[in-house]
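Report on the following structure.
Of the protein chains in this complex, all but one are displayed in their positions.
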Amino acid sequence: MNIALFVPCYIDQFYPQVAITTLQLLEKLGCDVSFPLNQTCCGQPMANSGFAAMSKGCDKNFVENFRGFDYIVAPSGSCVLHIKEHLHDEQDPVAAEKIRKSVYELTEFLVDILKTTSLNASFPFKVGLHTSCHGQRGLHLASMSELVAPAFSKPATLLGMVKGIEVTRPKRVDECCGFGGTFCVFEEAVSVKMGKDRIAEHEDNDVEYITGVDTSCLMHLEGILKRNGSKVKTIHIAEILNSQL
Amino acid sequence: MSAREAILEAIIANQPAGNSLPEIDVNAMIQYDDLVAQFKLVLEGIGGRLIQVADNDAVQDMINEISKDKETIVNALEPTEALVRQLETLSLSSLAMVDLAIIRGSYGVAETGAVWVDEKQMVIRILPFICEQLVFVLDRAGLVTNMGEAYQRINTFETGFGVFIAGPSKTADIEQSLVIGAHGPKQSVVILVG
Partner (left out) sequence: MKGMNHADAAEAFIADEPRTDWHDDTLWFVREKRDKAAHGIPEWEQLREWASLIKNNVLSNMSKYLVEFEAKAIANGIKVHWAKDAADHNNIILSIIQENNVKKIVKSKSMLTEECHMNEFLIAKGVEVVDTDLGERIVQFRNEAPSHIVLPAIHLKKQDVSETFHKHLGTEKGNNDPQYLTQAARIHLRDKFIASDLAITGVNFAVAETCGFVVCTNEGNADMGAHAAKIHIACMGFEKIIPKAEHLAVFLRLLARSATGQPITTYSSHFSKPKADQQLHIVIVDNGRSRQLGREDFRNSLKCIRCAACFNTCPVYRRSGGHSYHTAVAGPIGSILNPNLDMKANADLPFASTLCGSCSNVCPVKINIHEQLWKWRQVITAEGLAPKSKQIAMWGMSELLARPSIYRFAGKAGRWVMRVFPFLTNNKLNLWYKQREMPEPPKESFRDWYQKNKK
């Protein structure tokens, strides 16, 4: 299977180590991964702000870069969800449809496609798991507390394969962190309050790290943690799954 | 064009096609092995009280017991013409003085702790709401397991008014503190016979 790595724009620019780790992890698990060099962004920031109509150029570029792969994998739930639901190309609808059907977030790719059952990883720390909304409710990476349905979590399943880790959950197991795209600046007060409340619940568990599948959530929480001088660090799940003694 | 015509015309122009009704399978709804136990559990959880008696003689004894310290009592179990006339002509202020009203219920729902009573049984519509304490007399055979079964058995619009009453009136509007006794009765008792 030929796999393309889709690197969300803010990871490419601000958290390249998340993409580096994702690439290394996939290769370790035996994947042949390409990185289309001219990718930019999935277009979600514009679309969620009401400007989906402006995303044609961005979508076209995405289709050009990602056509022809069996799978496209990204270390991000929200970007993958956006592509799945909104990628269109009038000039090449077939290619766009194929991409929508073959794009995966990292943890679901490992669990559902690679069927990973063990990892040679070690991360002996106490880690709070943040459940990012779009991955959870959009991609069904984990069960949802509102529904009467069996519990499961693909990220937690993978974390369970890491030696030495202690995973905790916050009291409100899947409340939103408050990032929400441009919401984080246009409704700054609510956004930060939501982030602070999430952090407080993790701090109640005395965690050393907060992890999740979406760097956007982590970036927002990290900003608050750093401003308040907290010792708690954020880390993308790819870095935990790829970590070694 | 009248408002009615304008509204219906707009609705007809805008309503979508399709969407057939689903089959509601009452048998797929929650069942309870012990209807009395469940009814009691729910009723007591919502601030009501269940008293079980063996037969109709025992009912009268229980009513006497409950009525002991009450002044104004309306027993509507077997309403005579005189009682009906009296209730229909009493002023609201007088009715507000009713300490205890005893009404026959026809069905009880284990799932919700609710009793169904229609306007014939309550004699006047306001009676089960305006009294301070409400007592239902309900036959055990009238217990059904859930609301699905209740709607199968009861024609709820048969008389001009009927109501499912689940426990005493209540509110949590002040800082989510539950207070039993809002505008309706402050206490609610179900005497289950049989």
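The chains carry the letters A and B, assigned in the order they are written, with residues numbered from 1 in each.
In the analysis below, a contact is a pair of C-beta atoms (placed from the backbone, for glycine too) under 8 Å apart; a residue touches a chain by one contact, two chains touch by 3 or more.
None of the values given here were measured: they were computed from a predicted structure.
Colleague: Contacts of subunit A with the missing chain: which residues?
Modeller: 7, 9, 11-16, 19-20, 23, 35, 37-41, 43, 45-58, 60-61, 133-134, 137-138, 144-149, 172, 174-176, 178-181, 183-195, 197, 219-220, 222-224, 226-227
Colleague: Provide the residue numbers of subunit B that touch the chain removed from this figure.
Modeller: Those residues of subunit B that touch the unshown chain are 2-4, 6-8, 10-22, 24, 26, 28-30, 42, 46, 92-93, 96, 111-114, 119, 124-126, 129-130, 146-148, 150-152, 155-157, 159-177, 179, 181-185.
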